[in-house]
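Take a look at the structure set out below.
Partial view: only certain chains, each at its native spot in the assembly.
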Amino acid sequence: MLLNKRISIWSFLKYIKYDILFIVFYAIAIGVLDQFGFLSKISIPIAVTGVFGTAVALLLGFRTNQAYERWWEARIIWGAIVNDSRTLVRQGITFYDRQDGQYEFRIKEIVLRQITWCYALGESLRKVDFSPKVAGFLKIQDINDQNVPNAILLKHSEALSEALNDKVINKFQQVQIDSTIARLCDSMGKCERIKNTVFPKAHSLLIHLIIYVFATMLPFGLSDNYLSVEIGLTIAIPIIFIAIEKTSILMQDPFENDPMDTPMTDLAQTIEINLKQMTGDEDIPEKKKPETYYVL
Amino acid sequence: MLLNKRISIWSFLKYIKYDILFIVFYAIAIGVLDQFGFLSKISIPIAVTGVFGTAVALLLGFRTNQAYERWWEARIIWGAIVNDSRTLVRQGITFYDRQDGQYEFRIKEIVLRQITWCYALGESLRKVDFSPKVAGFLKIQDINDQNVPNAILLKHSEALSEALNDKVINKFQQVQIDSTIARLCDSMGKCERIKNTVFPKAHSLLIHLIIYVFATMLPFGLSDNYLSVEIGLTIAIPIIFIAIEKTSILMQDPFENDPMDTPMTDLAQTIEINLKQMTGDEDIPEKKKPETYYVL
Amino acid sequence: MLLNKRISIWSFLKYIKYDILFIVFYAIAIGVLDQFGFLSKISIPIAVTGVFGTAVALLLGFRTNQAYERWWEARIIWGAIVNDSRTLVRQGITFYDRQDGQYEFRIKEIVLRQITWCYALGESLRKVDFSPKVAGFLKIQDINDQNVPNAILLKHSEALSEALNDKVINKFQQVQIDSTIARLCDSMGKCERIKNTVFPKAHSLLIHLIIYVFATMLPFGLSDNYLSVEIGLTIAIPIIFIAIEKTSILMQDPFENDPMDTPMTDLAQTIEINLKQMTGDEDIPEKKKPETYYVL
């Protein structure tokens, strides 16, 4: 997630440097050719360029909106994961029978499992190697499924089932906690959906194409009496459109280990702190101030 | 679902080849006639074409949006199917009494039934013949209802009812699993809704019509001093609009066995792998790398 | 619901025949007057007409969207009715005690009541007379409430209560089935909401008004050098706008017994087939192929 401070327009423009180079070159080339009269006969009525520009703006609006919604949905899902993690542990703490000799152990286990699940989900969505914390847990628990977070959820349910057999919780409480686990399972699946569904490729291609068609048309609609203004506009307007397009491309895939990601590691840390404080655990990780213009 | 790689703009343009042919022919015809002065008296102020073009762009935006939402809703529904399949099996594994002699058999049955249900739902939505796996299951279970997935869900509930009678699960657990089955039933019905509801025909016709009206008006608004530019614009702009329209048409029906489909077979395979690993089944199908630019 | 085949643009244009007549007459009148120089002094800059046209397009976009959403919501509600009908019967079949002597009778009763409810809801929303099937059921059950579907739901709950008293279902199962009935009650109320809420009249009037104001302004912005083109545009553009408006008007009220309705009778038939096959009933109604360009 980009932070409010420290980011500048320059750190962003580097994402579209090739597009900028191409457009600058094209604008200057056309400008110069025009100056020497090679293209003076070609002119496109600016109103046609206008209609086309409106279409570009509308489609960019559509794309921006869909990309924003994917990004925001990703954030909503992780918000739900935060909530359900807290609810799960709160239910554990208050439903489990305190008279039971293993009470503390059972709760600690739930907390550890849930924290690991959060980190593991983030790491598998980003397709990075598991962090030592998670890898260690998986080894101890002997988990080697393709879908690790799903396997951890199953462990949750199995512990619950055992707790029922040991009469540490009652039947209603089991079903209530099971509903919380089912919601976590939903959130996990929703993340996978966003991760695995490519934003409609045909749309992306078309929008990219029409921005370039628009950029190509633009200089022929401008009056050529003042070269630098013509070149300036031919550069500025398409670049702004491409910048908007690029922003959408970056936002539409929120689990790619880049600066515009949903800050999953950061959220998992928040969860870790919350859950540990709920159980009176002293070993609270400290949150470092971000040193860059984003958090992951 | 289209994949991010390998698709080119050309593999897409073949969907609108007749429209392209027609528009190219029309543009050249008008251009030539114009050149010989037959149409010189007719001119449409470009501003009128502009208003009209804005209306086209707005309606295309509306259509693109609705088509996208149908496509995305289909994907959300199948995401829910993935989640509820996992939840169902997790509930089965942890709710059913492990002391029961038939424990393993019952769980295997749930898993097989659920996997078959996913494939069967995908195949009936696409109106293709059932795959051997599904057909075999139907034969053994003696199912010949018109709505096969619905019949399979009923089998789920019947097994559940039996498990309650055999005291393998308790009354709350039955109701909890029943809720999961009810959600699967909901997802199934939602898919049928999208499949069976034709996108409003009147809208489709009107939008197609006004794109062609716009294409017809366009050359009369262009200055005729440079033939190739006029022809180029008369071809390029309408084709882009038609391409956008076509994309929407392809996306609005996501269960038609074409490259833009919801990848139901692929998702059913994911479900199969997940469910089998949850029960420790060794017979995991291997996912092949897609060889084309899409997965089904 | 309009079907994909057989509908032509002509079968649609008849809905706006008076508007077409009026606009054709107006366009010709202005064209002729203009030709004879009566109106030559009046001219409206086409850019003003353009702004106005953009406003018309935006408001039409708004209206189209809202109408589409009412139509689509109606379809979603009926999709939920399909799902909950299946869930209700599946719960009945698997929750009720098979040892009970009246098992078959009770289930048949639920199925019949639910099928009748679906037809009755569709018929009361359309404000048509009840079909013989429904009327017969009402007579036998002695129902003469103003809101018939609501009275049928009450019968469902009463049978459920009786089943609990007879110990055919347990307390949790009663509550679980009650939730399904509550969802059906919700769907029923949602249909009534759409039926009884007039689309904001002020909006309808304003949009209709500004389309006509736009149509009135249009010819004065067109150059008058070629009569037939001027008349053509003055006719074509407003008619397309009115056609879009009319489509929205037809879609915004989806329970009016017209071709653009939610196909409630068809869906009720689907439900009848599904429910009867679930209970092994042999008396399955056959679905006829639609003979017109729509299904009701």
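First chain written, first letter: the chains are A, B and C, and each begins at residue 1.
Definition applied: a residue touches a chain if its C-beta (ideal position, glycine included) is under 8 Å from a C-beta of that chain, and two chains touch if they have at least 3 such contacts.
Just so it is clear, the structure is predicted and the values come from calculations on it, not from any experiment.
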(message) If 3 of the identical subunits are displayed, how many subunits does the entire complex have according to this structure file?
(response) 5
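Quick note on the criterion: only the chains that are shown with their structure count from here on.
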(request) Can you check how far apart subunit A and subunit C are, centre to centre, with Cα atoms defining each centre and the answer in Å? (result) 38
(message) Based only on mean CA positions, could you tell me how far subunit A sits from subunit B in angstrom?
(response) 23
(request) Find every residue in subunit B that makes contact with two or more other chains and list them. (result) 47, 50, 54, 58, 61, 172, 175
(request) Using the touch rule from the top, collect the residues of subunit C that touch subunit B in their complex. (result) 1-4, 7, 9, 12, 46-47, 49-50, 53-54, 56-58, 60-61, 64-65, 68, 71, 75-76, 78-80, 82-83, 86-87, 90-91, 93-95, 170, 172-173, 175-176, 180, 218, 221-223, 225-226, 229, 233, 236-237, 240-241, 243-244, 247, 250-251, 260, 273-274, 277-278
(request) Can you check the complex and tell me which residues of subunit A touch subunit B? (result) 41-45, 47-48, 50-52, 54-55, 58-59, 61-62, 66, 145-147, 150-151, 153-154, 157-158, 160-161, 171-172, 174-175, 178-179, 181-182, 185-186, 188-190, 192-193, 197-198, 200-203, 205-206, 209-210, 213, 217, 220
